[in-house]
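The block that comes next holds chain A.
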Amino acid sequence: MMQYWPLMLKSAGTTLWLSWLAMLLGALGGTALALLRQIRFAPLRWVVIGYMEFFRSIPILIVLFFAFYGVPLLLEVDISPFVAATLALALHASATMSEVVSAGIASVGRGQWEAAAAAGFSWPQTMRHIIAPQALRVILPPSVGVFITTLKESSLASIIGYIELTRTGLLVRDSTGGGFLPLLALGAVYFVINYAISQVGAALERRLHIGRRSDLVGAMA
Partner candidate 1 sequence: MGYSFTLRTIYPYFGDLWQSALNTLSLSLLAIVLSIALGALVALMRRSALRPVRLLGAAYVEVMRNTPLLVILYLVYFAAPEAGVRLSSFMAALVGLTLNSAGYMAEILRAGLIAVPPGQFEAAQSQGMSSAQVLRHVVFPQVFRTIYAPLGNQVIAVILASSLATAVALDEVASWMQTVGSSSFRFFETFVVAAVVYLVLCQSVNIARILIGRKLFPQGRRA
Partner candidate 2 sequence: MTEILALDGLVKRFGSRTILDGISLNVSAGEIVCFVGPSGTGKSTLLRCINGLEDIQGGRISFEGQAVQGNPSAIRAVRKRVGMIFQHFNLYPHLTALQNVMLAPVVVHKEAKAEVEARARALFDKVRLAHRINAYPAEMSGGEQQRVAIARALCTNPHLLMFDEPTSALDPETVGDVLTVMRDLALEGRTMLVVTHEIRFAADVGTRMVFMDQCRIVEQGDPRAMVAGAQTERARKFLGTIHG
């Protein structure tokens, strides 16, 4: 078992890389969706809400199956397990992130928009200079949670044969003649990574709340 630790740690890196990439794409997509939702045009809003509800109501596993087995049939392209996993994770993360970002934007009071409009800011200027900096404080802590979720979901990539942390754990189990110790070790690696990230998130949250001084919140007045 000991000789396999380097392998496990290396594949933990693979898992982190996959999750990070999916999270990045998901955050970008989620932000775009949240901004689209801001536009006062009902059909557009329905589309965004429909997208969110759709991805919140189907398991990521069937998205993964579809991306890996279905898309190649549909579009006659080859899709690697890595691309399929990244796609499925990112789609799912974008739906969650759009909600997180929407809540962040909503947390900034109407008064800020009115003050910015009164000072002659355009919509993009208001978003960029007034709303985003305030919303970000609300958005960051739950985003850490979304990242942890994505990291755990990335274990599903093992089902379509992508060799990340979970697949490696299963392979190690096979080559050491079964037993559940390799699986315990596998769980422990995930736990340590996720627990560490959650602690960083908690620290971040404390930081952001302590920093909530009135001169920051009321800067435009």
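If you want to know what made the cut, all candidates are chains of the complex that A comes from, given by their letters.
In this section, a contact is a pair of C-beta atoms (placed from the backbone, for glycine too) under 8 Å apart; a residue touches a chain by one contact, two chains touch by 3 or more; residues count from 1.
Quantities reported herein were computed from a predicted structural model and do not represent experimental measurements.
Enquirer: Candidates 1 or 2: which touches chain A in this complex?
Expert: Of the listed options 1 or 2, chain A touches just 1.
Enquirer: Hey, which residues of chain A end up touching candidate 1 in the complex?
Expert: 53-54, 56-62, 65-66, 69-70, 73-76, 148, 152-153, 155-156, 158-159, 166, 169-170, 173, 178-180, 183-184, 186-187, 190-191, 194-195, 198
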